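All protein chains but one are shown in place.
Labels run A, B and C following the written order; every chain starts at residue 1.
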Amino acid sequence: MSGVPISWYLTLSAILFTLGVAGFLFRRNIITVFMSIELMLNAVNLSFITFSYYWKQVNGHLIAFFVMVVAASEAAVGLAIILTVFKNRQTLNIDEVDSMKN
Amino acid sequence: MDSFIVISLIKVVVVFAVLLTTLAYLQWVERKVIAHIQVRPGPYRVGPHGLLQPLADVIKLITKEDLVPPYVNKPLYLAAPFLAITMALLSISVIPFGPVIQVAGYQTAMQLTDLNIGVLFVLAVSSMGVYGIALAGWSSNNKYALLGGLRSSAQMISYELPLSLTIAAPLLISNTLSLRELVEKQAGGIWHWNVLHGPFPQIFSFLIFLIAGFAETNRVPFDLPEAENELVAGFHTEYSSMKFASFFMAEYANMITVSCMATLLFLGGWVAPWPAQYGSSLVPVAIFALAGVVALYHGMHPARRRDRTSLPVFGIIFLIIAAVFLLPIVQSWLLPLFWFCAKTGSILFLYMWIRGTLPRFRYDQLMGFTWKFLFPAAVLNLLVTGLLVALVS
Amino acid sequence: MDVILFLIFAIIAVVCAINVVVQTHPISSAISLVGVMASLAVLYLLLGAEFLAAAQVIVYAGAIMVLFVFVIMLLNAGAETKKGQSSMALFLGGPLLVALLMLLAWFVQQLFPGISVHFGGFRGGSAQDVGRALFTTYLLPFEVTSILILIAILGAIVLARKEMD
Partner (left out) sequence: MNLWLIPVFPLAGFVINGLFGRRFSKSLVNAVAIGSVVLSFAWVLKILAGPGDLETTHTEHYFTWIQSGALNIGCDMAVDRLTAVMLLVVTGIGLLIHIYSIGYMAHEGGYYRFFAYMNLFMFFMLVLVLAANYLVLFVGWEGVGLCSYLLIGFYFDKKFATDAGNKAFIVNRIGDFGFSLAMFLIFKNFGSLDFATVFQQAPGSSEAILTTIGLLLLVGACGKSAQLPLYVWLPDAMAGPTPVSALIHAATMVTAGVYMCARSFPIYIHAPAAMNTIAVIGIATAFFAATIGLAQNDIKKVFAYSTVSQLGYMFLGVGCGAFSAGIYHLMTHAFFKALLFLGSGSVIHALSGEQDLRHMGGLRKKVPWTFATMMCAAVAIAGVPPFSGFFSKDEILVAANHHAPWMFWLGVITAGMTAFYVFRAMFLAFFGEYRGDVHGKHAHPHESPPVMLIPLAVLALLSLGGGFIKIPALLGEFFHAEEIPEDPTLVAISVAAGLLGIVLAYIMYVARPGMADSFVAAFKALYTLIYSKYFVDELYDATLVKPVVNGSRVLLWKGMDAGLIDGMVNGIGARARNIGGVLRLIQSGNIRSYATWVLLGSVLVIVALGIAGGLR
């Protein structure tokens, strides 16, 4: 039975991660930037689960699980922050939120 | 291997044919039930007792002009109904209707696929169902639709919590995530069903599940997203023709899913309320025979002219069904199916009954109810169950 | 069979991920991200992580992303405006990204040769296994995450309160 080389999974993870970084770098909308972070987290999760397969251990799953939990709390707080920012500044452009500058 | 694929294909075709028909007729049943609650006949013109009404509706919906309003977000506008109906139908695929049976020498389960995380699968798919409604509301570029969509997503997210938590309680007792094993653990009679069984009977769990399930499917009294008097028609205001029908079907499919889940989790699935040696296998025979006799009797003394032919025909069909139930060859799969359908049907009837009875909640009451009552109650129930299970085992 | 399934869902994931980055409207990005997550869930199943696959769909796609969609709808945010360019991010970031991808891919090829994944090759990812590990080895982190979530809830409520004084 021919399987999929494990490096394919990891390469896929790398591609997704790079795309997430690209989104973080090139996008200006806070929400999109935030989603790029989620994309990176997902990519890393894929790596963890692949490693879990590689070592035949459940630990990677647990790490991925905790990543999910952290992502959930991060999303709750982050989105609340975004709501507040929007309420105060009427913009979602990440480059316009710069009152700390200078 | 080949036979596996063939059998699976056959099962898929059969299940979805039956399911789609049921969806169509469920609406007929609902209209009838509501009508009788309100003391009026309901659909009556198309076919005997309006039995062909669903067919007429389908033809009407298909042939209607398919209108796409201007200024909508077209891809999402088109994807939303598709998403809704797909997610609604998908969860049926893991629901078992009966035990493993022998048909023509092949052994197969009365279930499309037996996942060992079936419960989680249903939860996952149903949680994806929010997107259909939310996207529909947003992409319509209509403030009523948007409000309906927002309300609906908030409501579904909120009620998903108590729903998931109550599901956890019977799972604790049964100690499995597979829907099939769940039913097999409840075999042996009504006192083994999760709703009555265990160190802590899951009666509260069952009630919370039903309430949250009603809210998840946006049914009365939780049908805020489509509150006509405030929001015109809620998220599907801008939809017409088959796209509208898709949402409609999705709602009914979700009702069926919730009812099936309630049956499987709490009411013992296809298991008879008492063992066959005490005559439980004769119950369907008796019921259908009685129905046949009543139909025949009314056919002899028809209230209306067309009943003169239709009622006796129904009566004879019922009697034939009753006779079929006596055949030992089919009993092995027909009896479980009967019990499953009977339990699911009762819950569906409850849906309709409540729709005919209760008024709608106010929005703040709706959210307050789940966060301040339902959610703590579910947590408490889960805690008590967990404690008792831990103590007993 | 494994290869076909992997390729199908990997391609879906990559296409959706590209879509997340290139779409100008946040809601399109969000839906694409849901696509990525759903296809990743299937890949998790192939890797034998059935519980994680379900959790991925329920938590990520079903809860976190719904929250995103919800917020986007609530703010009714339009497509993003071209303002405040960071030329450095563009000119330095692009080559760096390519370098990162190349490096990672190269390392992966070097470090994990010859092992292949087939469905059923690892059966330790069931709900029972994950749950057992969660309540024994990882009990402390598990309890800590519950506190984390509590704090997150409180933080979100405090931030999103109507009267911000």
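Convention: a contact is a pair of C-beta atoms (placed from the backbone, for glycine too) under 8 Å apart; a residue touches a chain by one contact, two chains touch by 3 or more.
None of the values given here were measured: they were computed from a predicted structure.
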| item | value |
| --- | --- |
| Chains in view that touch the one left out, judged over the entire complex | A, C |
| Option from C:V14, C:L74 or C:L100 whose C-beta touches the chain left out | C:L100 |
| For subunit A, the residues touching the chain missing from this view | 21, 24-26, 33, 94-95, 98, 100-102 |
| On subunit C, residues whose C-beta touches the chain left out of the figure | 84, 86, 88-89, 92-93, 96-97, 99-100, 103-104, 107, 110 |
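Throughout what follows, only the chains that are shown with their structure count from here on.
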| item | value |
| --- | --- |
| B-C against A-C, pair bridged by the larger set of C-beta contacts | A-C |
| Chain centre separation in whole Å, for subunit B relative to subunit A (CA means) | 37 |
| Between subunit C and subunit B, distance of the C-alpha-averaged centres to the nearest whole Å | 32 |
| Rounded Å distance between subunit A and subunit C, as computed from the means of their C-alpha atoms | 5 |
| Per-residue multi-chain contacts in subunit C, two or more chains | 51, 55, 63, 67, 72, 74 |
| Touching two or more other chains - residues of subunit B | none |
| Contact footprint of subunit A on subunit C as seen in their complex | 2-3, 6, 10, 13-14, 17-18, 20-21, 26, 29-30, 33, 36-37, 40, 43-44, 46-49, 51-52, 55-56, 59-60, 63-65, 67-68, 71-72, 74-75, 77, 80-86, 89-90, 93, 97, 100-101, 104-105, 108-109, 112-118, 121-122, 124-125, 129-130, 133-134, 137-138, 141, 145, 148-149, 151-153, 155-157, 159-160, 164 |
| List of subunit A residues in touch with subunit C within their complex | 1-12, 14-23, 25-29, 31-32, 34-36, 38-39, 42, 45-46, 49-50, 52-54, 56-59, 61-62, 64-66, 68-77, 79-84, 86-87, 92-93, 95-96, 98 |
| In the complex with subunit C, residue positions of subunit B that touch it | 73, 75-76, 79, 115-117, 120-121, 123-125, 127-128, 130-131, 134-135, 137-138, 146, 149-150, 153-154, 157, 160, 164, 177 |
